[in-house]
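For this depiction, one protein chain was excluded, whereas all remaining protein chains were kept in their positions.
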Amino acid sequence: MAAALEISGLTRRFGGVTALAGVDLSLLPGEVLGLIGPNGSGKTSLFNVLSGHYAPDAGAVRLDGRDIAGWAPRRIARAGVTRSFQNLRLLKRLSLYENLRAATHSAASGRELFWQSRAAKRRERSQLMDLLALFGLEDKADDAPGALTLVEMRQLEIARLLAARPRLVLLDEPAAGMTPAETARISRIIAEHVLPGRSVIVIEHKMPLITALCRRIAVLQAGVKIADGPARAVLDDPLVRQSYFGSRPC
Amino acid sequence: MDSYTISVLSNIGLFSFLAISAWILLIAGEISFGQQAYFALGAYGAGIATAVWQWPFALGLGFGIVLGAGIGALVAWPAMRLTGVHFAIATLAFAEFLRSGLNIFRYRREVGGYLTGPDGANGFRDIRWAYEAGVEPLGYLILIGGCLLSVIALVACLARGRGMALLRIVGEDPILAAMQGISVARVRIGAAALAGGVAGFGGGLYAHMATYVEPAQFGVMPGVHALAYGLIGGLGTVFGPILGVLVDIGALESLRVFSGYRMIVFGGLVALVLIVRPRGLLDEAALRRGLAWLRR
Partner (left out) sequence: MLLDLVQNTVDGLAVGAAYGLLALGFTLIFGVMRRLNIAFGPSIMIGIFAGAWLHAEWSVGMVPVFLAVLAGAVITAAYVERISFAAIRGDAALASMASSFAIWMQLEEAVARVFPGRTYGFPTFDGMPMIEIGPVLLRPEYLVMLVTAAALVAALQWGLAHTRFGLELRTLADRPEAARVSGVNVARVAFLTFLLAAAIGGIAGFLIAAADGQITPKIGLWATIKGLIAMVIGGLGSLRGALIGGLVLGVVEANAQWFLGAAGREMTTYALLFLALVLLPAGLAGRTEAGARAEAERRL
């Protein structure tokens, strides 16, 4: 099967720091990859390059055969790549509903700038409300995200990501700041609603989420991929245990 | 209605165009100190069209709008990457550039035995359409009101469609907007064109009410006022900037007891409002509550 995503030799430097040093990675359609690595190892940087926020200094990114390296974020998003953010990026002055709707604008026609028919509006509303309902947020559709709990905010990001109907999803620490119970809940939600039919890369420090979702794991360290393979094999790899977990017992 | 009331109301209406213009850019996340430039372009453009070229009034107004929108987009294109203070100063630079240009802009032609047209710093006299067509001040006030309603209707359409949402998303977080597939550049240029067109509309109406315009009228002060109106009235709805104008020109103009201390009272009031509601009286939270209430 042809790869959905094929990254080769991807390099990105920030001044003296080499955040990504020639990373190779490929992802099959429908595959879920867990990306782990110590703090500052370049995981988020990889997402930043994949989503077009930073152009790579070298290397190629093939999405369904097309090289998207260096494309503008807008173009990459339109090609079907959507991401979430480690530090959450919600529109805090808009309602939850408008936060979701933000993901649907790029697909709309120019005429819709000025006018949406009643039927179109109703259809849009029911679709987005269904999405909110998946997370039990439908009652808060008109509230601002400021009133949400952390878990709800992360759920809203996931809902927004789904509203964009992406083919490739990049999740950056979806369980950051959550208790074990909340982590279990969010990983159930991801398994149920995000994974089916999509290629996904998920960054996480919380191993229970990674092991629950991913059969394959890749490990970054100082911008270099040091392991990539079936989850158990990678987690048992002494090199990985040494670099990632250090003295910390797993 | 006595003529004083009519003139106050007309001024409120005309200033609302300028305030809405600055408000549109505020929504799109840009501070403009220079919307008076497009007001001036509309005034001069529409004035030249009707007085010198003898175009019909509606066509002249249309020309003023197109001029404001076109130049607005043209200026926004290079300035698009600028934000915050940089954008504010760039708009100020353009407005002052235009104003000093108008100070040496002469375009006088003979129309019906008279020399008519802009005469540099001496201004542009005899924009006489309203007088010749026999429109009374009250009639003109109604005309201004109608035109303002059409602008409000346009904004309402944008709010019903996706336009307003796009402006707000780009205004709040352009990086996120781009990652949602939105063309930030196009939205910003579109906002600038819209804002320029609205200001040009107001300018054209102003020129035909005043019959005389001069470059000195389009200095920085009206621009800064226009910006403040939106911030005071609120960034939630298009009624925010209009409320700002009403509060300033309307309420305090009629409260004669404050005469002489008007700005001291007004300034203090505004400062207090902003402490309690940093995004103006009718802010986004008010808008959200209003919409939720409507849906109930």
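Order of writing sets the labels: A and B. Residues in every chain begin at 1.
By definition in this document, contacts are C-beta pairs under 8 Å (C-beta built on N, C-alpha and C of every residue); 3 or more make two chains touch, one makes a residue touch a chain.
Here the structure is a predicted model, which is why all the values come from computation and not from measurement.
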| message | Of the residues A:44, A:82 or A:221, I need the one that contacts the missing chain. | response | A:44
| task | Identify the residue among B:85, B:115, B:216 or B:251 that touches the chain left out of the display. | result | B:85
| query | Quick one: which of B:228, B:245 or B:286 touches the chain that's been left out? | reply | B:228
| note | Hidden partner sits against subunit B at residues 26, 31, 78-79, 81-82, 85-86, 88-90, 92-94, 96-97, 99-101, 103-104, 175, 220-221, 224, 227-228, 231-232, 260-264, 266-271, 274-275, 278-279
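Note that only the chains that are shown with their structure count from here on.
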| query | Just curious, how far off is subunit B from subunit A if you go by their C-alpha centres, in Å? | reply | 42
| query | Any idea which subunit A residues touch subunit B in the complex? | reply | 51-53, 72-74, 77-78, 82-83, 89, 91-95, 98, 101-103, 105-108, 112-116, 121, 142-144, 164
| query | subunit A touches which residues of subunit B in the complex? | reply | 157-158, 160-163, 165-166, 168-169, 172-173, 175-184, 279, 284-285, 288-289, 291-292, 295
